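Structure provided below as structure tokens; questions to follow.
Left out: one protein chain. Kept in place: all the others.
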Amino acid sequence: MTWRAANVVAVHDETATARTLALAVRDWPGHVAGQHVDVRLTAPDGYSAVRSYSIASAPISDGHIEITVERLPNGEVSPYLTQEVMVGDELELRGPIGGWFVWRMDQTEPIQLVAGGSGIVPLMGMIRSRRSAGSSARFRLLYSVREPEKVFYRDELRTLSNQGDSVVITYAYTRVTPSDWPRPAGRIDAPLIAMGTWPLTLQPTSYVCGPTSFVEHATDLLIAAGHHRERIRTERFGATGERK
Amino acid sequence: MAIISRGFSGRRTPADAKLPPGQYLTTDFPVLSAGPTPRISLDRWEFTIDDGSNVLKRWDWKSFRELPSETITTDLHCVTRWSKLGTSWEGVSLDVLLADLKTDLPYAMFRSYGDYTTNLPLKDVMNKQAWIAFKYAGADLAPEHGGPARLLVPHLYLWKSAKWVTGMTLMPHDKPGFWENLGYHIYGDPWHEQRYSNE
Partner (left out) sequence: MNASMNYVDGNAAGGELSRIFAVDITSAEGQCANCDAKRRFAEAHLYLQCPGLVARCSVCGHVLLRLANIQGRVLLDLCGMKRLTFDTTKQSNATS
């Protein structure tokens, strides 16, 4: 897997601290939803830093992909990608990477997506992949986020919610809720899993993604609800949500 | 041939200080670890010196903290290329711990809580070159930086300054520890850029 050049063709802010970069990648071989790329930045003196970012876009074969980057307070790479990078800049990336945390278009079983914060990115890639494939697989999303202003892909998710026969979305807010929100702010818990995810009888495959502590907590809850460990696929973004 | 990223410099600041070859100056204090942060309660903590067969010396936290300690201001050089200058520590010198210990074993393997190990020639931890440090920047050493206590051997790369240190085993021959046996240099002098093993 070699490093390839990628040109930034568009940037779009998802939130005050998160930005989507649309990249045109030379000789891009295509990807499967859930995979990620490694991005390498190199300073003029040769110093380099590598970070992994999940692919947010559907696998349409035109050599374009999108990644969404959350700016971390003490980050080394994310401040550069969310504030410095401009359309026309060139990045280096390697990928697509991953064969386990993927959703393939030929999967027909019900799918449960559980996102913590920026963990929504690869899961959005799966949602978009389902749509572009015209799949009728039953998808459900439990999206845990600090506050409404931190939701990525807000308009797209709202549109999806309003469409019949589409993705069922449950939001959970951990710090600040919208006014009149029925559930007080807090971490996801067993009652939320019981009412906000596919029941065990549907035998779903689950994908859990987000900061490490969120993934461990959510996975423990799913297992306690009876889901089998092998039916739960996980991707951890680290203590602060940054990988490496 | 890597693509240079316009305007990217990383976390570093211009190196106007004299640094070992290949190092960059950093102002923060990166946390590097090969495993989970051990949580050691002080009533369980101990530091032992053994020779592979017998325990020669042992301190619990109380007896360790009764030993004379000193403050040290020193520079740190990590093999991952960052250097942090003028860091301040408080610790017990290995000279104090090794006082009236008679041995002809010339090497030591330092052991940490968890499974980390690192090897050093005994003469490199004597003569004011090494400490068991329990304070950093005036406060108790934080767990992610090696607390309750870590080895501090600033004249070598920082991987030799074992975090969460719990003892040293004296050895007749040098044996590679955790990183050394993967391919890092058996000694690790930053001023001669001894990052990697030549084998």
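As written, the chain order gives the labels A and B, with residue 1 at the start of each chain.
Quick note on the criterion: a contact is a pair of C-beta atoms (placed from the backbone, for glycine too) under 8 Å apart; a residue touches a chain by one contact, two chains touch by 3 or more.
Treat the numbers as computed from the prediction; the structure is a model and nothing was measured.
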{"item": "From A:99, A:134 or A:226, residue that would touch the chain that is not displayed", "value": "A:99"}
{"item": "Full-complex contact with the absent chain, from B:9, B:37 or B:74", "value": "B:37"}
{"item": "Touch residues of chain B, complete complex, unshown partner", "value": "30-37, 39, 78-80, 115, 143-144, 159, 179, 181-184, 195-197"}
{"item": "Where the missing chain touches chain A, by residue", "value": "1, 29-32, 35-36, 38, 50, 52, 59, 61, 94-102, 104-106, 211-213, 216, 233-239, 243-244"}
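In this text, only the chains that are shown with their structure count from here on.
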{"item": "Chain A and chain B, separation of their C-alpha mean positions in angstrom", "value": "38"}
{"item": "Residues of chain A that touch chain B when the two form their complex", "value": "3, 5, 40-44, 46-49, 74, 76, 80, 84, 89-92"}
{"item": "Of chain B, residues touching chain A in the complex", "value": "2-12, 24, 28, 81"}
